[in-house]
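Of the protein chains in this complex, one is absent; all others appear in place.
Presenting chain A:
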């Protein structure tokens, strides 16, 4: 069970179960109290994180005394009955009545069950199978008597990913209750009645929930299976390793099931403090990117314009020589890094390249953000998931949790459903996610966030010292918005936390993969901080000059101020200006790419070094709430080196060439030990400096005129991101990309909106300075003059093919 946010003294109740006295918190259900005395009462519909329903009747127990001296005349469902002082419970272990009742229900459950266990995916890990063995009879009186089972056609798709076998279903309603209560996506419901009752979908609304995979996991039979895993393996052939999801900054616990060196599936782990027992479909199904054809498995060197295979030693030597000869070099990393790898990049930049030109922010970013990260994010950790549930108000600034931090979304939905927490979101429109969190929208057009955030200090919003402010990484796109957020927190006393999209981002902040921060949150500007780190690293000194950030590195590469680049895990189309980024790569003198798969970066790199996927290395993801989530390698693959080992190899060769020094580590354990001994910065935190506003972006043609809109965008959870490659069924459940306009804008383009018409039947073409895109249009409550499109759900995405977020675009009607 989930722990409650505030641990207060709870009243306990003492009762007797099977002759054993036990004290449990008030309101505990009998079925869970029994677990305390070691009695497992069989159950199907019961789930500790779902509302009790009492439907399957498998958990019947005898209550000779309900605590008032009187017993229940009939067996009671222990999953719906709270304990009472002095209650006497006899389970199947001591009561023949309870045992017979359970055997009877089990027999009933099996009469219409196909008993196709030998070909069922659930066979071997099936609660029905297991409990039929422990609490059922060996022979079927129904079959002996020639009974005719209810049959249905075998599995039907209820979404591209989820299949339903209605014959196997025991109608426990776990899946429908999960979807309605936890995910807020009531796309599946029970329909029909009697033995013909079945889980059903509405034909126009398939089961396209971001969390649909959880229903497969909690299904107590093999009724729900995934297209991804169906018929792939048997549970008893699988080896399970606990892990941490790498798709967002939430740190959800997962269980990785593998067989003969290959991941077969992933399940949600049970981590009450973080993801409880739920994960998003992306965390569950998004693992095949490491198994796709274009995985790089050996080092390569560019020779005469072509990449050729090379040995590790040769590749290290060539990389080192190339970097030395290229002159000043910089480091760019993406969000997939573990904290250890980010630390290695940070150290490599300072020690081997002698520069602070290192930035992990492979996305639009600003100097204000770097300052914000140093002043408000590094080393912070005073907001937890439990706090989200306990806070009266949670403010979302530039953060769409359902798309960008699914675990936070589920926690906020839970909090809102309990009626404790009011979610307030500064966003351009009321998304489905916000509606499901019962959130209130404070509308803000792109660029207008500063005023909207400032207005939250008004008493009507209830942002008090108990409130929590969650800041998304997208807020960096508007100058002054991060400062406004920090100001709001300072003025109201509310706690503030930064929620990046990617798993490695927070760890990269802590590890110092920033131009102005050293590892452990040490401000580069502080001489004592530099001395601290230099002493720990055994170097004379560290470069004192603040480094270039990602944007400046690109500009310097293009200009020729920088010659060399070490780059790992960056997708050019995620960067602020993909075209400029590609041009810079082309111009750069020498590019060393550490990459998992062939990309646009490896296509132009001079040395390509394969790195280990998540499964092949240990590591740590630091979550948005500052939790270090360590995980072990799933596979032992000596040919698969983590980034840190590759960097150590290059550093050794550079040191041999007289540049820098060896990094002093070769394994994850060594890096962890070094990070541990270095410890966090204990000096003062730098103050937030918003800096100068950047030059206003070049207004695109027609800005401010009719038909011109400010572009709002974010990435949907399931989109064309490269870490979802290789799993077509997952991608097929993505929300289809649409253009969102407000009603007035829609009507000015298309004429009067016909309310009877289903959404998305008209097409609009959005044109920006980098290209245009035609998508179906849907009306949303956007402010005037704002258009929204998903950032990475078509082509190469908004940044590459449309315009920079916040800039001006035009919208026209289009025909197919």
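Odds and ends about this structure:
We adopt the following convention: a residue touches a chain if its C-beta (ideal position, glycine included) is under 8 Å from a C-beta of that chain, and two chains touch if they have at least 3 such contacts; residues count from 1.
Heads up, the rule we're going with is that contacts and distances are computed from a predicted model.
The UniProt record for the undisplayed chain lists the protein name "NADH-quinone oxidoreductase subunit F", from the options "Cellobiose transport system permease protein", "Electron transfer flavoprotein subunit alpha", "ABC transporter substrate-binding protein" or "NADH-quinone oxidoreductase subunit F". Among A:58, A:352, A:640 or A:807, only A:58 touches the chain left out of the display.
Interface note for the absent chain: among A:108, A:152 or A:312, the touching residue is A:108.
Only one of A:19, A:38, A:147 or A:694 touches the chain withheld from this view, namely A:147.
Looking at A:14, A:40, A:80 or A:587, the residue that reaches the missing chain in the full complex is A:80.
Counting over the whole complex, chain A has residues 52-58, 60, 73-75, 80, 100-101, 104-105, 107-109, 111-112, 141-142, 145-148, 150, 170-171, 189-197 touching the chain that is not drawn.
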